[in-house]
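One structure, as structure tokens, below. Some questions next.
Only a single protein chain was left out; the remaining protein chains are all shown in position.
Each chain carries a letter (A, B and C) given by its place in the written order, and its residues are counted from 1.
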Amino acid sequence: MRHWWVWVWLCLGATLFPPVHAAGPSTDKVLNPGAELWNEVRGRQAAPATTQVQGRDSQVLVNEWGEHFRDYRRQRFVRYSGYLLAGVVSLLLLYHLLHGGLEVTESGRKVLRFELTERIVHWLLAGVFLLLTVTGVVLAFGRFVVLPWSGPEVFAVIASASKEGHNLFGPLFIVALLWFFVLFVGRNLPRLVDIYWLIRAGGMLGGGHPAAGFFNGGEKIWFWILTIGGLAVSTSGVVLDFPALVEGRNPLVLALVVHGIAAVVLIAASFGHMYLGTLGVKGSLEGMKSGLVDEAWAHAHHVLWYEELNRKAQAESSAREQGQ
Amino acid sequence: MARMKFYCDAERCIECNGCVTACKNENEVPWGVNRRRVVTIKDGERGERSLSVACMHCSDAPCAAVCPVDCFYTTKEGVVLHDKDICIGCGYCFYACPFGAPQFPEDGAFASRGKMDKCTFCAGGPEETGSADEFRKYGRNRLAEGKLPLCAEMCATKALLAGDANVIADIYRQRVVNRAASSLAHGVELQRQKFRATPERERTRTRGSEG
Amino acid sequence: MAVDMNVFRGFLQQVRQLPAMAQPTECPDTERVAAVKAVFKERIDAGVASHLEACVHCGICAEACHFFVQTGDPQFTPIHKLEPLRRFYRREKGPFAWLYRLIERDIEETDLEQWQRLVYDSCTECGRCSFACPQGVDIAHMVVIMRRALANAGLIPAGLRAVEQEQGSQGTVFGVGPKQLMAAVEALRVRGYEVPVDKDKADVLVLTATTDILLFHDAMESTVRIMNHLGVDWTIHTCAFEGANFGMLSGYEKVQKAASERIIREAIRCGAKVVIIPECGHAYPAMRWEGANEHGEPLPFEVMAISEFIGRQVMDGKLSLKPIGKGRRVTYHDPCKVGRHGGVFDEPRAVLDALGVERVELPDNREMNYCCGGGAGLFVIDTAERYRALAFDLKRKQVEATGAQSLITACDSCRLSFLAGTDRTQWDRPIESLVELVGQALPD
Partner (left out) sequence: MTVTEFVDGPLWYFALAVFFLGIAWRLVVILANGWRGDLSRPRRSGLTGSVRALFSRFAPAPGIGRRIGLHLTGGYLFHLGLFALLLFAAPHVAFYAERLSLPAWQPMPHWAFVLVSELAFIGLMLLWLNRVLNPVTRLISSTGDHLSSILTFLVMLSGCLALEQAHEPLRVLHFFLVEVLMIYFPFSSLMHAFTFVLSREALGYRYGRRGVPV
């Protein structure tokens, strides 16, 4: 199992990478001694090579993954992730133009939705995520988007700053993500009502708001995308941040692929989250800023939570009455 | 204009590492960096061969394709060079290069690698030709002085060839022809034995396919 | 239970009437801001300046304030209560006054009304915030300055003003004058106690408080018995018996000075070596720490709280008590003005230990004890009633957490607040006074 990562790579990259080396050993009538040598060099017989130079993969004469990496990065990653991000943005824009944001008439009474610590951790995670997104996007797409009008000198400064910032802020993301996970996982465990909510597409089908608890089905999906995607970017990020953890360059390439795909998925999903948290559902942002949401908002979007809250308040007040 | 290439003749390379030393000395490359290295396959076995590798100055260079800051450029002599003032040390070129040519002075935590360094075909860099800055960052600009890379010039067996691709191709073609003649004289079987200790099954299949 | 709850409720009613009795103040509306600034200017010294300069607005003081802890309302953040003082400092006394005069708003009339509520109704000057501040900003000290300034501008809340005006004009508090004192003394004499009144020379001048004469008769009786039991040469003086100083509580310096001067003069005249302050919280710092400063020179006598005095006697072995409290679990509430502001922590505890009770500490105790909620005159400010209730609920929770059967304190103000709280919530734990317990435990 020395090459376990090849399998991981194959599974992950199967759709992105066409088989390249289908050609078998030379079928020429006369064997070319040079061809034999180069077969050897390419490692097809897996004969270990040696060198006196110390360095990462110094003994490897020909890096077989090099061309795949180039193909993945230039032909696929940049193109498809660009499509994905632009697609999500335009879908959201289209939705907003056709449908508009959800708004409920305010009752004026506020209930506490998020504690101070929860809000702080949310914005810590959001802030770090934003910094990583900006720096990451500069590294991934800057050459095609920023460089043409900024010129190489200016872009080099931006990119260098992005690289350092990205490497430094990465570990903060892990800390924030773990903290966030601990705080919110309890309320994000899937429940039956969430499936119903999802079938109704959160109220887009069938009219009216389907019932939801503290978090609805959509929010829970986002939470788990964030958790799993976050785990993927974090582990691959740790490998990239601490290259000494792995040997050779292939694990680094693999990590880079995982990192890029997971990050793009996260960014695309976060666009949806940001839209729904601000323009999409009015009053949500306030809940994460001050911690307070309007009772009408709570009733409209999270009726089960709202009812539970009322039950608790009633139980408390009756207990207080009994106590006196 | 001439298109510059290296060619290393594995039949001649004797793994003396003279090219490596010459390169380091001539260009005063930083500690931990070797722009050129000699790799030996089947060390100590039958069919042992050595090759001296550095940047091959690809016509369609993968390093340039993946670089996020586009710091590579190809000179009119076909030499692939990069600008260290623009390089951010991300390591992508190293992932993409078929030959492992790009080198980094560090391999530290938080991916601090320093600026990438690689063989310049002794052609310096984007700085003013012959300037101290150019030498500090990229090494000697021998090409501007009308000289070829020192590694090739120093090669005792003339295994490592550098220069105009056409000339080198001619030299190599001449060598192949000469060797073919000599192998015909001594028999192909012998020659094959030397290259490769083929397993019995493999040998049969290959022979079969030969007809 | 020594206190007749009906009398107590009557007293509460009387307190609620206070605002109606307040006289209008002399300060015209247009001069209020100037009056406030005059006090600020006089009172800001290097210490206050460094406090104001050192604050980084971290908000930790809020977490120490019982009013904030109970409500979560940021208005109660202690440092926020000093906003006018800070603004004055930055605009008119600070190192960059020229800059801040350009960018910062001046204090306005409307600000003063808002901060009147904050420094009177919702601050008991308990000083817990000063002890929580990582920068060492003494907020309580500056609230005192705020109150002085607002008092100078005639902005004392009506209830507190009524008492202050009474003490200023008639020298009495709640209508308790020499006549009422003598009536109480006579009642004690009838029960066979010797009460030396108006002696020419005495080693110890014992003060009493209005509340002891009106409500807490046992406290006064115990004091008399303890003094007689110890055999000290003591006296009560009809001209200077009132320990309470509503000049200090309201911040009105003229009345504060007059009230303390009256006692100091009498103590010097009779050659007292010790002046004993009754279980009246603020009376202790008023004489112990501020008396000399109001007087203008060091005092030639020692000032002790009654709990401190008894504690010293017990610690020195001069007073042995009957262990009447065997098997009882009690907790002691450190009155802020005697504890945190006075440094009297060990003496009352020594007394309790001598009583043989099982003494348990509150979750927050000694210099971090939570205030009763009624200190610094809040008890006579009608609009502060809601806040007092909040503070009591916190204290009640803490007492219940200790499992103590009764709550013991050594301050009438705390006792009043707790009694009002127990009366409101029908709480079952008795509120007891340290001096009363000692009275019961005196050897025959």
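We take it that a residue touches a chain if its C-beta (ideal position, glycine included) is under 8 Å from a C-beta of that chain, and two chains touch if they have at least 3 such contacts.
Since this is a predicted model, take the numbers as computed values, not measurements.
Shown chains touched by the undisplayed chain in the intact complex: A, B, C. The hidden chain makes contact, of the residues C:Val56, C:Ala183 or C:Ala401, with C:Val56.
Touch with the chain that is not drawn comes from one residue among C:Asp45, C:Asp200, C:Asp316 or C:Asp444, which is C:Asp45.
From the options B:Thr21, B:Thr74 or B:Ser112, the residue with contact to the chain not on display is B:Ser112. In the complete complex, the hidden chain is touched by one of A:Thr50, A:Thr133 or A:Ser160, namely A:Ser160. Seen from chain C, the chain kept out of the figure touches residues 43-51, 53-60, 62-64, 68-69, 72, 74-75, 77, 79-80, 93-96, 99, 130-138, 141, 288-293, 295-299, 302-303, 339-343, 345, 363-364, 367-368. For chain A, the residues in touch with the chain missing from this view are 116-117, 119-120, 123-124, 127-128, 156-157, 160-165, 168-169, 171-172, 175, 289-291. As for the chain not pictured, it touches chain B at residues 85, 88-89, 108-110, 112, 114-115.
Note that only the chains that are shown with their structure count from here on.
Distance from the centre of chain B peaks at C, each centre being the average of the chain's Cα atoms. When each chain is reduced to the mean of its CA atoms, the one lying nearest the mean of all protein CA atoms is A. Chain A and chain B have Cα centroids separated by 40 Å. Centre-to-centre separation between chain A and chain C, using Cα means, comes to 60 Å.
Residue positions of chain B touching 2 or more other chains: there are none. Multi-chain contact residues of chain C (touching two or more other chains) are absent.
Of all residues in chain A, those touching chain B in their complex are 25, 27, 29-31, 33-34, 36-37, 40-41, 47, 49-53, 55-63, 65-67, 69-70, 73-74, 139-140, 142-143, 147, 152-153, 155-156, 159-160, 163, 167-168, 240-244, 249, 252-253, 256.
Of all residues in chain B, only 10, 17, 20, 32, 34, 37-43, 47, 49, 51, 53, 62, 65-71, 83, 85-92, 94-100, 103, 107-113, 176, 183, 188, 191-192, 195-196, 206, 209-211 touch chain A in the complex they form.
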